[in-house]
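Would you mind keeping the following structure in view while I ask a few things?
The other protein chains are all here in position, but one chain of the complex has been omitted.
By written order: A, B and C. Residues from 1 in each chain.
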Amino acid sequence: MQLGLIGLGRMGDAMRQRLVRAGHEVVGYDRDPDVSDVPDLTSLVSSLAAPRVVWIMVPAGEATRATVTELAGLLEPGDLVIDGGNSRFTDDADHEALLASRGIGYLDCGVSGGIWGLDNGYGLMVGGRADLVERAMPLFDALRPEGPRDEGFVHAGGVGAGHYAKMVHNGIEYGLMQAYAEGWELLGATDVVTDVDGCFKAWTRGTVVRSWLLDLLVKALEQSPGLDGIDPFTPDSGEGRWTLQEAVDHAVPMPVTAAALFARFASRQDASPTMRMVSALRGQFGGHTVLTTRDTAASASTIPASDLR
Amino acid sequence: MQLGLIGLGRMGDAMRQRLVRAGHEVVGYDRDPDVSDVPDLTSLVSSLAAPRVVWIMVPAGEATRATVTELAGLLEPGDLVIDGGNSRFTDDADHEALLASRGIGYLDCGVSGGIWGLDNGYGLMVGGRADLVERAMPLFDALRPEGPRDEGFVHAGGVGAGHYAKMVHNGIEYGLMQAYAEGWELLGATDVVTDVDGCFKAWTRGTVVRSWLLDLLVKALEQSPGLDGIDPFTPDSGEGRWTLQEAVDHAVPMPVTAAALFARFASRQDASPTMRMVSALRGQFGGHTVLTTRDTAASASTIPASDLR
Amino acid sequence: MQLGLIGLGRMGDAMRQRLVRAGHEVVGYDRDPDVSDVPDLTSLVSSLAAPRVVWIMVPAGEATRATVTELAGLLEPGDLVIDGGNSRFTDDADHEALLASRGIGYLDCGVSGGIWGLDNGYGLMVGGRADLVERAMPLFDALRPEGPRDEGFVHAGGVGAGHYAKMVHNGIEYGLMQAYAEGWELLGATDVVTDVDGCFKAWTRGTVVRSWLLDLLVKALEQSPGLDGIDPFTPDSGEGRWTLQEAVDHAVPMPVTAAALFARFASRQDASPTMRMVSALRGQFGGHTVLTTRDTAASASTIPASDLR
Partner (left out) sequence: MQLGLIGLGRMGDAMRQRLVRAGHEVVGYDRDPDVSDVPDLTSLVSSLAAPRVVWIMVPAGEATRATVTELAGLLEPGDLVIDGGNSRFTDDADHEALLASRGIGYLDCGVSGGIWGLDNGYGLMVGGRADLVERAMPLFDALRPEGPRDEGFVHAGGVGAGHYAKMVHNGIEYGLMQAYAEGWELLGATDVVTDVDGCFKAWTRGTVVRSWLLDLLVKALEQSPGLDGIDPFTPDSGEGRWTLQEAVDHAVPMPVTAAALFARFASRQDASPTMRMVSALRGQFGGHTVLTTRDTAASASTIPASDLR
């Protein structure tokens, strides 16, 4: 079928290729004219036959909101907009309402798989009305991995459910990544195990912890043995935070997810204010040495053994 | 090759089958005479041709120690003992020393894969001398999954390294399980997502979080939709605790692993002493209602909105 | 000076007494006519001489919002409203804007001290314009503890800063309470220490951990030795959640605060969904016994020692 695709970045471009491979016709728009099929959204809309399907694949927040708003003024009743970006689920109700006022349908779709999705297919989580989901199913079938539909696609609920499921998916992902990484750090801290990276590789078949993330870890370790030169600085793109905020709103204890998110926050701090205070306080009651520069920390192993409280 | 296998429980029995399928000759001993090939360890040893290989697959701690001790008195110089149980790595040096005093070799081998290993093969992590590892390699090759040897087997280091790697593997496993489960709880707490179990199934292909554990979760959800009737009571079999104690000894922060372990501890408490104290304290300074029985808790939603501090 | 005080519950009533003791004139209103000086807010306002000061001490959220809204219609330019409740700081800008449109001033004031404030004085954290703070200072001086003003009072910043500071204060409080309680649980779990409650009492003088909360814990332990009969069910009144959400918004790692909040959430669950899933999963890969009712859990100590993976 025919599809308008807005946003041809790393993800959008790969999705276009996978859709085309499956026989669909994709008209792509990107603000970068070098990769765009059409000069603007007006042209995109006019180049599609009604009833249209337009898939948005741009950064969440401002960019997505602006795109939905512009589309609301360009599309016609009976058209369908699908937001496949990493939008916060709370945005979806607004987007749906805005489009519904023009008679335009709306679906939200969480897309997982990253840069590997082109070949492996993408895991899809969709929210919205069942008849709209049915209408877009040929697209979902092209994007999702081969195999039974319910092993790579779910109609998770009403509007917002797709992004909600993707948000939780990413929250889980944070915890999984952190769990492997903590184990790797411990293996590196002991003298007992001498082939740390080999352990990770050996875990990829037969073990309880085998997973796609573990396969990727092995790739990373093969590219940079010991991960030498990798900086711990780790951004977060929002879903982990939203997950934790939902946990708080629903009184759900999520200690692992929170710990994984906090570890990312901490990775971006040069000097933890919290620990500056703990260190200062320790000096107050114990007369303990309080270091005043990171340089000094280099010689911290010389803190006297008698530095007890 | 020929192998003596001690311990024919769930794990030992399946390993015996897999070894036999690969053409090895296995003489098994178990204290349960109904499944044992020989009446005692003396018979086991006498039924094997020297130099012998004996694989121990009994519970860690007392049982393994007793078995090693008895074998030290029965085996001959040049024989080899492999401990494939979930022993603490700190036991291995003792076991090796005891056997070495009789000229008997020792390897420790962490085995992962659970009840699925019979068909999938077992992930193996081995510690000990390289020549002994080489000698037992036909057995390891039979037990490990098909595919490249280094994707299901690792010679992780000297004596103890195999159990150390298995210990960390299990620590990671705790974190992975908890991460999925926290996400599942949050999905169940929101009204936005209506097909929670469907999300888990949809994640099994294409997504970043796909894994063998996720496949098993889907099985569990299919057997008991919503996991109705499953009690939260969750034992721990030691490796998670040892992992955390190693983390403490090596000053490695492992917040996710700790959180997963603590969640198991908490799952086995009827009434958290910690929270009884927090509740009592809250009553002291705020005049807040302090509940005195769990029955009362059933009506906790009736705590007055004015119950503020 | 003269003050209108709205809300004569546990906190409001005690504050009225402390203000009167200091020589201020308080006209109180409560929806409970038995304790109210006036029948309604209209009467309250008409009984005060302009320019008026009205202090709101009602539950945060709906009740406070309704009161501010009604006051906006009753008060006159030059009057001053102080919200001393546990409002979320994000409400303050709205309340100020609503009142400012009528020429009415607004301050937010976090109040700490609980039921002990009547005699000890209340810790006060105030947000808003400096001239308004100055105007209400006689009231703050009456409410705060004796001693230097800056040891029981702070003008923390603009509108919202008072409630923000109180929010963080309560977040800290969660962590402090949890820290003591975890220690108490551990002392109770060992055989080494036989006088657990005596330890807590002994810590009240001279030690590093002495505090007002510890004094209250000793009171609680004296009233209920071992805290027998206290249920772990622990509500939370919002500030802990808001603190964590602010932490997430500002990328501040707050693992202790989060852990304390999650412990409260968990205390209110009869059966953790997370741990039901972990338990079910453990059964999938390990063939471990999975308990299906809490009754069964009572005999969990009988899980076979051979229940290893």
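In the analysis below, contacts are C-beta pairs under 8 Å (C-beta built on N, C-alpha and C of every residue); 3 or more make two chains touch, one makes a residue touch a chain.
Please read all numbers here as calculations on a predicted model, not as lab measurements.
Colleague: Would you list the chains present here that the left-out chain is in contact with?
Modeller: Missing chain, whole complex, touching shown chains: A, B, C.
Colleague: Decide which residue listed in C:Y29, C:W55, C:Y106 or C:W203 touches the omitted chain of the complex.
Modeller: Reading the full complex, the residue touching the unseen chain is C:W203.
Colleague: Quick one: which of C:F153, C:F233, C:F265 or C:F285 touches the chain that's been left out?
Modeller: C:F153
Colleague: Give the residue, chosen from A:A72, A:L216 or A:A251, that touches the chain omitted from the document.
Modeller: From the options A:A72, A:L216 or A:A251, the contact with the absent chain belongs to A:L216.
Colleague: In the complete complex, the non-displayed chain touches which residues of chain B?
Modeller: Per the touch rule, chain B residues meeting the hidden chain are 208, 236, 241, 244-245, 248-249, 251-255, 258-259, 261-263, 265-266, 268-269, 272, 274, 285, 309.
Colleague: Could I get the residues of chain A that touch the absent chain, sorted low to high?
Modeller: 9-11, 59-60, 63, 85-86, 112, 114-116, 170, 177-178, 180-182, 184-185, 188, 213, 216-217, 219-220, 224, 227, 229-235, 237, 255, 263-264, 266-268, 271-288, 290-294, 296-297, 300, 303, 305-309
Colleague: By the contact criterion defined above, which parts of chain C meet the unshown chain? Give residue numbers in ascending order.
Modeller: 89, 112-114, 117, 120-125, 127, 144-145, 147, 150-158, 160-161, 164-165, 168-176, 178-180, 182-183, 185-187, 189-190, 192-195, 198-199, 201-214, 243, 246-247, 250-257, 259-260, 262-263
Throughout what follows, only the chains that are shown with their structure count from here on.
Colleague: So that we know how the chains sit together, what is the shape of their touch graph: line, ring, star, complete or other?
Modeller: Chain contacts: complete, every pair touches.
Colleague: Please identify which chain has its centre, taken as the mean of its CA atoms, farthest from the centre of chain C.
Modeller: Chain B.
Colleague: Can you figure out the chain closest to the middle, judged by Cα centres?
Modeller: A
Colleague: Measuring from the mean C-alpha position of chain B to the mean C-alpha position of chain C, what distance in angstrom results?
Modeller: 43
Colleague: Could you state the distance in Å from the CA-based centre of chain A to that of chain B?
Modeller: 31
Colleague: Please set out, as single numbers or ranges, the residues of chain B touching at least two other chains.
Modeller: Within chain B, residues 112, 114, 170, 178, 180, 182, 185, 189, 213, 255, 263 contact more than one other chain.
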